[in-house]
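Note that one protein chain is taken out, while the other chains of the complex remain in position.
Order of writing sets the labels: A, B and C. Residues in every chain begin at 1.
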Amino acid sequence: MTETRDVLLTMKGLRIEGRADETWTEIVKGIDLTLHKGEVLGLIGESGAGKSTIGLAAMGFARDGCRISGGEITFDGIDLRAASEEDRRHLRGHRIAYVAQSAAASFNPAHRLIDQYAEAPVRHQVMSRAEAERDAVDLYRRMQLPNPDEIGFRYPHQVSGGQLQRAMTAMAMACRPDLIIFDEPTTALDVTTQIEVLAAIRDIVDQFDTAAIYITHDLAVVAQMADRIKVLLKGEEVEEADTRTMLTAPREAYTKSLWAVRSFARPEQAPVGGGTPVVSVRTVTAAYGSVDVLHDVSFDVHARRTVAVVGESGSGKSTTARVITGLLPPRRGEILFNGTALPPDYRKRSRDQLRQAQMIYQMADTALNPKLRIRDLIGRPAQMYLGLQGKRLDTRIRELLSLIELEPDDYIDRLPSELSGGQKQRIGIARALAAEPQFIICDEVTSALDQLVAEGILKLLDKLQGEFDLAYMFITHDLATVRAIADEVVVMKDGRVVEQGPKTQMFRPPHDPYTELLLSSVPEMDPDWLTGVLGKRRASG
Amino acid sequence: MGFLTGLFWLFATIAAALAAGWLFRAAAIAASPQGLAREFRTMPLTASFGLLMILIYILVAIFAPALAPFSETEIVGREYMPWDAVHLLGTDNLGRDMLSRLIYGARNTVGIAFATTALAFVAGSVLGLLAAVVGGWLDQLLSRAVDVLMAIPALIFALLLLTIVGTSILNMILVIALIDSTRVYRLARAVAMNIVVMDYVEAAKLRGEGTWRLITREILPNAMAPLVAEFGLRFCFVFLTISALSFLGLGIQPPTADWGSMVRDNATLISFGDITPLLPAGAIALLTVSVNFVVDWQLHRASGLKE
Amino acid sequence: MSHIWTMIAKRLALGVVTLFVVSLIIFLGTELLPGDFAQEILGQAATPETVAALREQLGLNDPMHVRYANWLGDILQGDLGESLANGQSVSDLIGRRLGNTLALAGYAAAIAVPLSLMLGILAALFRNSVFDRAANASALTSISFPEFFVAYILIFFLAGAGGMFPSMSNFRPDADFADFLYRAFLPALTLTLVVTAHMMRMTRAAIINLLASPYIEMARLKGMSPMRIIVRHALPNALAPIINVIALNLAYLITGVVVVEVVFVYPGLGQLMVDSVAARDMPVVQGVALVFAAAYVLLNLTADVLATLSNPRLVHRR
Partner (left out) sequence: MKRPYGHMNVRRRTVLKGTAALGAAALVTPWGTPLRAQPTQGGTLRVAISTGGTTDSLDPGSWDSEFMNFQAHTRNGYLTEIGADGSLVPELAESWEASADASVWTFRIREGVQFHSGHVLTGEDVVASINHHRGADNTSAAAPIVADIADITADGMTVTVTLSAGNADFPFVMSDYHLPILPAQADGTIDPATTDGCGPFVMNNIEFGVRADYTRHDGYWKPGLPYFDAVEQVLIFDNAARQNALISGEVDYIDSADLNTVHLLERAPGINVLSITGTQHYGLPMDTRAAPFSDVNVRQALKYAINREQLVDTILNGYGSVGNDHPIGPGQRYFNAELEQKTFDPDRVAFHLREAGLSELTVDLNIADAAFAGAVDAAVLYAESAAAAGVTINVVREPNDGYWSNVWMQKPFVGTYWGGRPTEDWMFATAYAEGVPWNESYWSNERFNALLVSARSELDEDIRREQYFEMQEIVANEGGTIIPMFAAYVGAYSDALAHPEQVASNWRNDGHRIGERWWFA
């Protein structure tokens, strides 16, 4: 009796289909799931695993172009598939709430936070508008938002990403639901912000004893949040166990490979003993309009070496890249290439100078023209810089595709939309290689990818560096990536270099306080990590 | 009773149109190669019907001399003869065969409207994309010039220009295209502005690509969807402009048959409940609706909204 | 808010420049027209001597730039000049007609704007339904008929012998408001049919465009009803394009309705402009062109300001 009352949500043999080109394909293939009251279940898997789809199905909801085709979903005794749309609507936001990945995109830009907070309680007739407003302030305070009394009266764009994510969690709590679906709530945040949000979410879930499904691809994060973890792969369950068991003794090979992802690190290289750097950034100060965003930035990148530029969003990493590529001529300072100063504006650079420095972008989706085929995407630089035509061009394209480990015959005539995220990123790499450069800027190239895929990309880049004597400048906010690939590290904050040196030195104390904060904020695969860090910070701060 | 009969015919027409669309779609799927057939399978019946109609209009326009029982301008009988076996739709105000003029009208009207819209699009979108890509003074110059041109009421501006340059068909195409191209420019520039900030455009710029290649390879293919949608609406606005000009005496000049002028010439009949002017007007309306059905379908595909 | 005032000031300055260039273009355009006022007004019934005498009398023999400079000088002092044809003050002439034009445009807009918003919202709500397709098809049909034809059809059904409404809107100067509403109903209805489709399609498209946004999904997951999602969550964010297309159509209602004016015998500015161009009555042509251009500039400005105000990002800076 107690056992059944304790169960909040069950799914049995859940099947969900998605539509592509007028045909339905199964994307969730028979999932069973049980969630008890007050329990937090972590759903983990790579993109395409069906995590979000299952999470939404828990609300009886299928995205446009998807349909729940089989199985049972029972929430607190209510059969969600059989219930009317009206009834399901009444549950949503009221008894089951949702926290989305990007709060910045999921808050309606046209309304103030508190209006959006109050909407569900007022519409579901849980409380009056005035009560809702009072309640909002209370929850904002509990979520440790600054100025809880007035922050609700701001518009979403006036609030930072981390704060928005907390406000969204507060909004989900508004009706005191029995269940909250957290759909990658911290993926889009900087590490230092992520830790605060994680703490706030965990606190509030504890305080109200709310059950939750926590969806993420980040093992370290789920370790902090979940009581149990379910691992998914391509719409099927791999295994499920309580968190500690799962972390210490994964049963399945796939799970083990996930666990092993962080092991890649290239061997340490001897420090550079002089010689002309390929690229040298010399005391660069740059401004957007009249506001300086870079102050006296200097560093060198040598051949066969990778310099990682680390920092949170707004630290000036990408601006530095724009200065090097010539998109943003600096106000002071200069860029030397093999010891020679480059014209500050890319339009003044020679074709060969342009060829020598290539760039790989973070979002492969926007970096590849969606209307061009792979052949044209990577053939163009070869054709333009090296004058390859016809048969020779075709051979070169195939060569490049082989280099990035894609089967030429299969891929040469595809459109970007017919590729996975990792494959797109590989095309970006091939495009850079096609120019036969000496220097490549990699701008957060792995941050949008699943960890397994990301690791593949990093290994590929490492291999290519050896083969072609490339110099890399690696822009990232992810210290795991730094650990994996960098030779030297440049830490930036607010447009300034706060610390720089060889990787080994960087991961060894003593640190600059900011570097320390960055390092300590990276989640670890230890369920007690978050509690520990918070305890330490409270004690010291 | 009359209302019910009307309703019956309305539904009968819609049913017939959808049936025609269905048959056409089936035929198109059967007749076309694999890739194309898949496109057709996703086509809603409205779009299929629209495509069929456009095809018929094009065929009629091309084969007008073979299809029309009489010549475009020949006076074959008394004025305003009723419908009979020889003159299927009767004769017009000068005694010319109505059906023949309708058929020739397809050639003139569709041809002129298409040429005008196409010209407006080429001019407007090239300049709009150029302004977005090059930016700076060129953008300022073009945008301010377009502002000024748009501040002059289109119809009155057309009237003025046509009076200056004379009312030949070529002049009319040029003048309307000029005026319409300002509207296209604005749209093209706005759309391109969203595309030039994309990383792939930045990549192409850093690669050292020229402006022309940036426009034609990187931006234009990605700006096609909204431009195509605009094309559909512009296409019918061109019809309207031409017929409004005809109304004011500056449109396509007789004896050339065009639907706008044919509506105009016979328009007074409607005051007496005679449906003759509905024929050319209906021909315009049917084509407009068809074009926009197809455009809607293309737009829906491009928007990626799956429902 | 101060940045909005700055924007308004800048745009107004730009608007003045636009007006200046428009007046120059219209002036040159009218100059290029064959014949001049003296010839046109005296027409076939004029001897070369009378034409020459009239030309001298009106100062048409001055060089072009002198005449333009004179005209511009007067404008800067707030004087629109006098009609060459009948010596009436251009501002009086325009003033009367402008009132009529604005009244008709306002009348049509008062029907068309709410109607098209409502239809657009409903079409977005019931997208791809029979209602959506029917609304879309009938809207397209109504804009693919020439204006004058729509007008004739309406007259046939709603006026005619024993009809409900007058076929002619030529009201007495002392007509009251109710009389105006009654007499101007058919032209307003014609214009409504002409502009509704465009605004409706834009409303629908702008809303549907947003339906894939995460915040719309969020609203659905908060259990909000479809109607509320459209009206409360999508519409406020779709306002900018909708306002723009409304402004464009209002500008059309003010500047582009000469055909409807002719059919319904409505004494508006369009007919005045066409008459004056035909007669080469330069001061009137210039005056009306300025009014039209000013209407366009002001409407665009208003649209931009409203679109800005509808976007909290632009109103409430960080």
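Quick note on the criterion: a contact is a pair of C-beta atoms (placed from the backbone, for glycine too) under 8 Å apart; a residue touches a chain by one contact, two chains touch by 3 or more.
Given the structure is predicted, the values throughout are model-derived calculations rather than measurements.
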Which displayed chains the unshown chain touches: B, C
Among C:T6, C:N70, C:S129 or C:N170, the residue in touch with the chain that has been omitted: C:N170
Missing-partner contacts on chain B, residue numbers: 73, 75, 79, 93-95, 162-163, 166-167, 249-250, 253-255, 265-272, 274
Touch residues of chain C, complete complex, unshown partner: 33-35, 39-50, 53-54, 56-57, 83, 85-88, 93, 96, 148, 152, 155, 159-161, 163, 166-168, 170, 172-173, 262-265, 267, 271-272, 275-276, 278-279, 281, 284
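Here, only the chains that are shown with their structure count from here on.
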Winner on C-beta contact pairs when A-C is weighed against A-B: A-C
For chain A, residues contacting two or more additional chains: 64
Touching two or more other chains - residue numbers and ranges from chain B: 305, 307
List of chain B residues in touch with chain A within their complex: 38, 41-42, 198-200, 202-209, 217-218, 221-222, 305-307
Parts of chain C lying in touch with chain B, wherever the complex brings them together: 14, 17-19, 21-22, 25-26, 29-30, 32-34, 127-128, 133, 136-137, 140-141, 143-149, 152-153, 155-156, 160, 198, 201, 208-209, 211-212, 255-256, 258-259, 262, 270, 273-274, 277, 289, 292-293, 296-297
Chain C partner contacts - residues on chain A that touch it in the complex: 56, 59, 61, 63-64, 89-94, 97-98, 100, 102, 105-112, 119-120, 123-124, 154-155, 157-158
